[in-house]
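Have a look at the structure below, then the notes.
Complex shown without one protein chain; remaining protein chains in place.
Chains: A and B, in written order; residue numbering restarts at 1 for each.
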Amino acid sequence: MTATLLHTDNWIQFDVHGLAEQFWNNTVDGLAQGGIYALIALGYTLVYGVLKLINFAHSEVFIVGAFATWLTYYALGFRAGTTPQLPVFELIGFLLVAGVVAMVASGAVAVLLERVAYKPLRDRNAPRLVFLITAIGASFAIQQTLKLIFGLNQQPQIRLVQPRAVFEIFGASVTNVYLILFVAAIVLWFVTDFFVNRTRLGRGIRAVAQDPDTATLMGVNKERVIIVTFLVGGLLAGAASLFYLMKIPQGAIYNGGFLLGIKAFTAAVLGGIGNLRGALVGGLLLGLVENYGQSLFGGEWKDIVAFVVLVVVLMFRPTGILGESLGKARV
Amino acid sequence: MSLRERWNALSRPAQWAVLLPVVALVYFLPVLDPPVIATTGTDFPTAMFDVARYALVAVGLNVVVGQAGLLDLGYVGFFAVGAYVTALFTSPSSSLHKLPFLWTLPLAMVVTMIFGVILGTPTLRLRGDYLAIVTLGFGEIIRLLADNVDPLRGQRGFERVGADNAGQPLFTHATQWYWLTVTIIIAVLLLVGNLERSRVGRAWVAIREDEDVAEIMGVPTYKFKIWAFVMGAAIGGLSGALYAGKLGFVNNQSFDVVTSMLFLAAVVLGGAGNKVGVLLGAAVVAYLPMRFVQIAKYNYLIFGLALIILMIFRPQGLLGARQHLLAYGRQAYQRLIGRGDQISGDSALAPEKTGGRS
Partner (left out) sequence: MTRREEDVPAEGGVVAEVARMTEEERERHEAEIAEVVAPDREIEVEIGQTLLEMRDVTLRFGGLTALDSVSFDLRRGEILGLIGPNGAGKTTCFNAMTGVYRPTSGRVLLAGRPLARLSRHRITQLGIARTFQNIRLFGEMTALENVVVGADARHRTSLLGALLRLPRHHREEREAVARAMALLEFVGIADRAADKAKNLPYGYQRRLEIARALATEPKLLCLDEPAAGFNPAEKEELMGLIRRIRSDGYTILLIEHDMRLVMGVTDRIVVLEFGRKIAEGRPAEISQDPAVIAAYLGVSDDDAA
């Protein structure tokens, strides 16, 4: 019972029945994917909240993390093709190591990006467009450096965790990968939220986001705040890359960041740019909507869903679902 | 810059006397095929055509980004629409009624202008960053549509685009395509120049400088932003149509976001807001990778680094010179202060200087 739209032959469908069938699968998968989006979105949202800058190169920061993860696996002796049977503690240990390496790598690149590319522009009071161009240039530079180091093709997938169904919800199987991902995303989000809302450094971030000049007058070290903001965004992106590699079937691709980055940015905008809760809500929501759209319209339209959502949100509610706000104190 | 001042000091006829040989040189370049400039690996006339079509795109994008200050990151979308219009109406692979290639040029412009209106009307109420992201989104949507909408034939694409009923393309030699494009560029430059020296061009610069104040000074900002967008779209579509005709083949592979970024870089590199500067920028962006093929691997890396460095040390781009916004400006300045326009050049992106306090 597939209803087809007129004039469109078979290139787009409207498969309500398929959606109904796949609903819980899509939900589970969507939430997992959404977790990844949320973690990357946090990076965009933090930087935008503090600097009013769309850090286009954040997607490349993420990909650096992915490659770092891959390199760690490789260095630890794992290879593509076979999934080793490891006792749980060892497995967790290896994952942690890879995770930390990825986070450090991404964090370092993020801070480097800020110091080398953005800070000189801030010092010169450059207009918005200039920051955008630099971000694009940085994006290219990082991407191509990765390509040159790792070669033109994607790196094959090294899998440490064998996806295994853990339990079922309404017929949809939830694998261990999904579980780890989702739980980790929520936990990391809580940690970030705690950091921004309850620590001194976090207060500094919120102060600079609200009013940089007054914050400086009140003794907040603006440069330090900016570095920390980029660092936190990078750390989160690094963590996201670890989970991302766990989830995707193919391996690390040097230009795989762009599409993912745009989607994560969409998630940030959807939830409310500059709003931490918004990043989480937006990320999860986007993951769900994407998957539902895939079932509804056909697999090849999955990517378009994200863009259509982006355009629609920006046109009708640019402040997002939860509204812009990094500066507002949490109630 | 004394060069700029000396140029402005020349009378109009003198300026033309300098320009004409330069223009003649530009036309004859592919015929001369000079050794140092010639590209290895790519047929030189074809390389020149590529530079020319980039230049045309740069002029169009300059109207949107450089003059009106609207951040458009999805410009490749208009380019794609133009190319596909030509493909749809000239290729045997398409099921639509066939038209002679030259007719598809104005048709492509009209269709892209319609797209420009559709795209611009809801989005031009947004400011700055948001506009940039929405246009990026639209560019990607168009690409994805090209991928997935069957009548557009995805990767298979359209063949023998631009051929007439007998299967003959309009021009057989790349040089002829180059000449056609250069002529079109000159015509477009003249028309855009007319716009610059009118209330339209002034309104655009006012919007770019301070949109709120522009509106309070009586500029219907929304209307003019749409016009900028639509004009830019038309020029982009025109370039796409020419590209389709020359290449003879259109599919979904050449309209990605990287191309949008390259277009933007051409504008920024040359000097956003300076229609001659962006020609230079386009030449750099299109020509250098073809000339220095040995470093082709490092193209985008060099490119990315160059952008970063340029934005720090010379954000106004190579030429960064100022536009003239008055149709009778020269006479007016002459009348008021005894000499024509004598200010040095700074573009929209130049670093801020402190204003003079007496």
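The rule is short, and it goes like this: a contact is a pair of C-beta atoms (placed from the backbone, for glycine too) under 8 Å apart; a residue touches a chain by one contact, two chains touch by 3 or more.
Note that this is a predicted model, so its numbers are computed, not measured.
Every shown chain that the unseen chain touches in the whole complex is listed here: B.
Of the candidate positions B:22, B:36 or B:336, contact with the hidden chain is made by B:336. Only one of the listed residues, B:206, B:233, B:257 or B:290, touches the absent chain: B:206.
Considering the whole complex, the residue from B:135, B:221 or B:239 that touches the absent chain is B:221. Chain B meets the missing chain through residues 191, 194-195, 197-203, 205-206, 209-210, 212-221, 227, 231, 322, 325-329, 331-339, 341-343, 346, 348, 353, 355-358.
Basically, only the chains that are shown with their structure count from here on.
Separating the centre of chain A from that of chain B, both taken as means of CA atoms, is a distance of 34 Å.
Of all residues in chain B, those touching chain A in their complex are 65, 69, 71, 122-123, 126, 128-130, 132-134, 136-138, 140-141, 144-145, 147-151, 257, 261, 264-265, 268, 272, 297-301, 303-308, 311-312, 315, 348-349, 351-352. Interface residues of chain A facing chain B in the complex, by the touch rule stated above, are 9-12, 52, 54, 116-117, 120-121, 124-134, 136-145, 148, 258, 262, 265-266, 269, 300-301, 303-304, 307-308, 310-311, 314-315, 318.
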